[in-house]
Each structure stands twice: as structure tokens, then as C-alpha cells.
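In this view, the complex is presented without one of its protein chains, the others remaining in place.
Up next, subunit A:
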């Protein structure tokens, strides 16, 4: 009897112990499926959308997007910036929220924004993309009477500046530069077109060394942000766990604002590359949210009784597209006729049916067909037309040989064969189907195409180095800004313009679109740009996704939208179990 009582006591004690475990219970946590590792959580680099979602939990921008209303709203900033024009300059005056503080209680001030901009423009740091994207910000003027107010001095005029100027994570000066040595270097000195030498600024050189040594790619905890979560665990290739801060500054606000909500106490991103395994995990209740479920499985689950009982299903027309890009710096693809010919070999309707079960929609270019004001509907959608491709190839100077292959004579008298390869992220079934369809269609025409599935960690390097002929990738867009400079401007070649395309005309047009303030004229320019894109064919937009999201029924308020990642993880409310 005594042994039994002891056993009961021990059982009760262990039960109480587990209840006191600081780890949150399953009902507190939201578990999301990620298809791969974010690679890096360095707020300067943000290599992909997955990393972007994670960085958004740790750090805050000045502005953010209300996905459902599809408009910019203030985040760290108190309100949208006040815009003034001064000659060729645009002045954007922001004020930071009075309640915003870092984790150590220090207020977030204009000096932190100036520090962030200096980091984004400092040589020796992995900030090439950020630098190219925010190159219009030339200087920052701090308000001597208000530590939270500052004015960004932007080169040129563009309505998008008011939004884009607030789209980078603000970094804490106290954590990276406790001696405040970077304050001695003016931002304007770093934003000059000619690169600054580190030897000229020993203070900057020391800072760069410190920043790189912090290994922020894998250890973002070395740089605490103002976001509501902190990374508590990163098991490489398995899971990332974010825990809600107990002393987040926005909790002290008297009125809760939608963009400053952070409801889940814990967010677990579980990395499950295989779709079948992810589906099993969803069915077993091991994950709560499965974004972009394969179309067939989505329909199958939606039709099944057990699926309907346990899960909720959401769809939204997205701004995320699948595109094929041509390396226009490589000889077989350096003329537009050859690129146009290859564009006609994609069977887009069949690909939409086969890979997305019809849950996608085609477009004439980079602009979403839902944006009717700027979408050029006078351009026909691309059709599958091998005969047209053959005609274009002949116009491009290619001649079909008796062997069936295509060759053409180069200026030096050498003969060049039309042989290509297509590079895409390995393990993506939709990309593989597209690559196989193109290969098949091209093979019928006598053009051999090799498939090059590449690990996602190597893919970006290959694309940046121009080590490919054709690539497939997804690209997220939005309905706010039409700045195609990172994607197609010649100045972005080797950084984010993987097609290496760029003519003086297209470069001018891209800049003109950004600068144009009149909506009517902007729409005209955008329509013209779509025509140029079709004529030059540096890339082909195959389709825009219709987002498919499946979530556990215990989750509410997912705020599903067509903007990446398709839901707002911080807004989700897990209902108590039972």
C-alpha cells in the first residue's frame, strides 16, 4: 500500500513538473510548415521569402503592409512620411513611435535609422541588394529638437519613395556600435557613387569586422531587434522556434493596432521539404499551417470528410509568379528572336492544369492581370506555337541541319549549335514538370535542353554568376510599387538581374516608371514596358499562383491574402483545445 501511495505521489509530482515546464504547450504554439531552411537570417541579406518572414518576427521596418487592405501602414514609424520636394530631391520626414524601445528599454531613435542606413551602404558587408534597392536614399537629416524625428533625403522624385523608403529592418545601434563610432561618418559619404575605401575610415573597417564576426546569418540572436519574437532554437534543416517576448514594447500601447499584434506565444517553423511528409504531418496534427499545398492534395483534402472536419481551406489570388528567365549575355540567347522563339515552346495552359490543377492564372508579363489599370490587355497571352518558334529561329539566323539540330554562323566564321540547359530548384515538382515540358517541346524541334536541378543554396550563386542558360524561379510582386530596376535594369546585373538584360531604352523606361507621379502617365509607361518585355523576352511569366492554404481548425484570424506569405502568422489566434 505504501509503495502504491509513493507511486501515486511520484506520478502527481511528475505531472505537476511537466505542467510547470517553461516550454509552451501545443495549444500556445503555432506550427507552420516551411519547405526549406531560410539559409540566412541576416537582416542585410534576406535571401528568400522564408527568411523575410522570419526576419519580420525579429525586426521591424518603418512601414509595413496591411495585407488585407493592400496598403502601407506605419510600423515603427508613427505615421506615413510627410513628403516634400526640393529641386530634384524628395524629402521624407518620419517620426518614430514614442513607445518604441529596444529590449533593454532604450528608446528607438532617429540615430538608429541613420545607423541602419550606414550599415546598408557600408563597403565590406553583404549589402549589395539593399544598396541597389535603396540607392535613392542619399542622406538623413536628424531633427535636433526631436530625437525620434528625421528626414530622408532622396535623389529624384517618385511616388513609391514614400513607401519603399521604410522597407528595411531598423537595427539597434547600441548592440553593434556601443561606442557610437559610426556617428562620426556622414551617411552621404557612404552613398556616393564611387565606392568608399575602408582604409579611409578605420572606425568603419573595425565595425565591418565586428559585424561579420557576429555571424548574423545563423545567429540573429547576436543582434536583438525590436520585433515581438526572439529566435530560441534553430535546428538546421529541421525547425526554427520563435518565442514571444514578455516585455515587447507594443504591449504597453493603450490601443492595440492590427499591425502591432503578436498573438501566438510561440511559432514553430518546421522544415519539411517533402510534400507527402508535410501532408502526413498535417493529417497527424504535427503542423497547424501548410501553405501552398500541392493543388491535387488541396482538392483531395477539401473533398474528404475527415479533412473538412479537422481543417480549414483558404485560397487567394496571389502576386507570386513563376517565370522563366533567359541569360541574355550568353551567345545563343543574346538575340531577342531566339528568346521569343523559346517563349513559344512553353505550353502555359497545360502547365497550369498539370502543375496547379487550374489554380493559377496566366499573364502577359510581370504585372498581375488583376491590376486592370496598368495591365496591358491588348497584348495576347503567350500560346504554345512550335511552328511560330521555328519561323522565329530561322529569322534569328539559325538553320536546321540534316541531323535535326540548329546551327548558325557567327561573325568569326565559327558555327554555333543551339544547345541549352535549364536550371531550377531541385525537388520542386512544378519546376520539374515545366522543365520537362520545355525539354520535350524543344526536342521535337531539334533543340537539346539539359535539365539542371540545383540545390537552393547553390542556385542563387549560379544565377548571380550567370552560370545558366534558362532558369525557373518564383517571384513575389505587390500592387504598390512598380520598380523593375532590381529585376531588369542593367545596373542590377550580377546582383538581382539574373537575365543580365538591359538596353538603354528599357533602363530609361524603368527609371521613368519609378519617377512618374501622374497615375495615368504611369499606366501608359507600364503598358509600354510590358510591350518591350514581350518584344525583348528576357523572361517569360508562366503564371501567377492562386495561394492554397490549409490550417488546423483551432486557428482563427489567419488574415489570408494574395501577398507573400499568404497569411499573417503574428495575427493568428489559437483557440484553446477541447
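The definition used in the following text is that a contact is a pair of C-beta atoms (placed from the backbone, for glycine too) under 8 Å apart; a residue touches a chain by one contact, two chains touch by 3 or more; residues count from 1.
Criterion: contacts and distances are computed from a predicted model.
The listed choices are "ABC transporter permease", "Sarcosine oxidase subunit alpha", "Binding-protein-dependent transport systems inner membrane component" or "Dihydroorotate dehydrogenase electron transfer subunit"; the UniProt protein name belonging to the chain that is not shown reads "Binding-protein-dependent transport systems inner membrane component". Remark: the omitted chain is touched by one listed residue; of A:223, A:351 or A:366 this is A:351. Within the full complex, the residue among A:294, A:307 or A:562 touching the omitted chain is A:294. Checked against the full complex, the candidates A:331, A:429, A:465 or A:519 give a single residue touching the omitted chain, namely A:429. Of the options A:28, A:71, A:274 or A:518, the residue whose C-beta touches the omitted chain is A:274.
Hidden from this view is one chain, which touches subunit A at 274-276, 279, 294, 296, 300, 347, 350-351, 353-354, 426-427, 429, 432-433, 435-437, 439-440, 450-451, 453.
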